[in-house]
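Pasting a structure below so you can have a look.
Just one protein chain is left out here, and the rest sit where they should.
By letter and in written order, the chains are A, B and C; residue numbering begins at 1 in each of them.
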Amino acid sequence: MDGSWPLMRDHVIRWSECDLYGHVNHAAYLTIFEDMRIAHWEALTGLPISPTRPGPVVAQIEAKYHRAAGFGEKVVLGSRVVSFRRTSFIHDYAMWRDGVACCTGRAICVVTRNDTGEKVPLWPDLRAAMLAEGAVAEG
Amino acid sequence: MDGSWPLMRDHVIRWSECDLYGHVNHAAYLTIFEDMRIAHWEALTGLPISPTRPGPVVAQIEAKYHRAAGFGEKVVLGSRVVSFRRTSFIHDYAMWRDGVACCTGRAICVVTRNDTGEKVPLWPDLRAAMLAEGAVAEG
Amino acid sequence: MDGSWPLMRDHVIRWSECDLYGHVNHAAYLTIFEDMRIAHWEALTGLPISPTRPGPVVAQIEAKYHRAAGFGEKVVLGSRVVSFRRTSFIHDYAMWRDGVACCTGRAICVVTRNDTGEKVPLWPDLRAAMLAEGAVAEG
Partner (left out) sequence: MDGSWPLMRDHVIRWSECDLYGHVNHAAYLTIFEDMRIAHWEALTGLPISPTRPGPVVAQIEAKYHRAAGFGEKVVLGSRVVSFRRTSFIHDYAMWRDGVACCTGRAICVVTRNDTGEKVPLWPDLRAAMLAEGAVAEG
């Protein structure tokens, strides 16, 4: 739980997130992080995500599974924008139990128009909001 | 579709794999690749995956989304073991449409006893099966 | 496996379909049946399902869980149109293992324009295709 995580949220592991092994399935973490990405984006832009507005599309994602989490466990989720460039940003995610990371993730998100697939430059207010949260401008 | 992919399979994009954007959701690829990991593991070991036998646990995964795939599209899936060490292996995945990659993935899998969480060394027959498919022994 | 099932398909239970209890999750059956509904609709109409064409929307669904199915098991899926009215039809689903039903389902599907939500009367060719498969016209 090192560093600053502008968005944090409590979560209780759902039945549907667990698989035969009795733990959160590796793919379920990505859906959990997706909720954080959307909530964070809406907080940064002040607008709901919508297919009719430019939004973040995941171009690349990486997840590291540090320790298993089980059904019903109380965990904390966090996300932060690490850095951004002209049309993309790096978004970090984490899930902790008792302050210890179960899973950490990093996505490269490209801001995209859903109808045309065109990349959209981060607008000044969005860049300012990211900077205010501690993100680094790299382009 | 470069190189050799010992396991390949046809797939048609399912309704349940697509999201509001009309494309395969980024997390759905991981579940599609999970099917390949399991099928490939079963082919390599000659035994079904079971919670009562050592099996591959994903310690880390990475996915790159090259182009969107849409509902009903016919795609090809592939997986290959790139390399292995004493208790782990690197597993690559890909989905192609018309020979062009939509998504590629790479997992570090640790062979684990599900009951104790203990790492299990890859046994000689398994190493031999991986070598026979072109994987590189790195430990 | 009583009666006639115009659409039948083999299926192997996926890891992602099973939950902590080690069996197919009750909701996963609905997604499996969804694949049958879509494939069956496409066979009956001769056209792919698309958000831009009228398609079947589930207005009501019922599932009965007769016996559990487990990971890796080989099962058979079936669907049939039981009857139809002016804008709707009753669609039955089943999953069998060794000829014995694990789960049966019944949906009332309304043919709907996705953009307006308007109900669309079943067209003559569609009614004829359903009749040819043994469905009963009730309106």
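By our rule, a contact is a pair of C-beta atoms (placed from the backbone, for glycine too) under 8 Å apart; a residue touches a chain by one contact, two chains touch by 3 or more.
The structure presented is a predicted model; accordingly, all values stated were derived computationally and were not measured.
The chain not displayed here makes contact, within the full complex, with A, B, C. In the full complex, chain A touches the hidden chain at residues 14-16, 22, 31, 34-35, 38, 48-49, 51, 71-72.
Although one chain is not displayed, chain C still touches it through residues 20-21, 26-28, 30-31, 34, 51, 57-65, 68, 114, 117.
Counting over the whole complex, chain B has residues 15-16, 18-20, 22, 25, 27, 71 touching the chain that is not drawn.
Throughout what follows, only the chains that are shown with their structure count from here on.
The pairing of chain A with chain B is characterised as same-residue: of all residue numbers used at this interface, over half are used by both copies. A simple rule picks the central chain: find each chain's mean C-alpha point, then take the one closest to the mean of all protein C-alpha atoms, which gives B. When C-beta pairs in contact are tallied for every pair of chains, the largest tally goes to A-B. Centroid to centroid, with C-alpha atoms defining each point, chain B and chain C lie 30 Å apart.
In this assembly, the C-alpha centroid of chain A lies 24 Å from the C-alpha centroid of chain B.
The set of chain B residues touching two or more other chains comprises 31, 34, 51.
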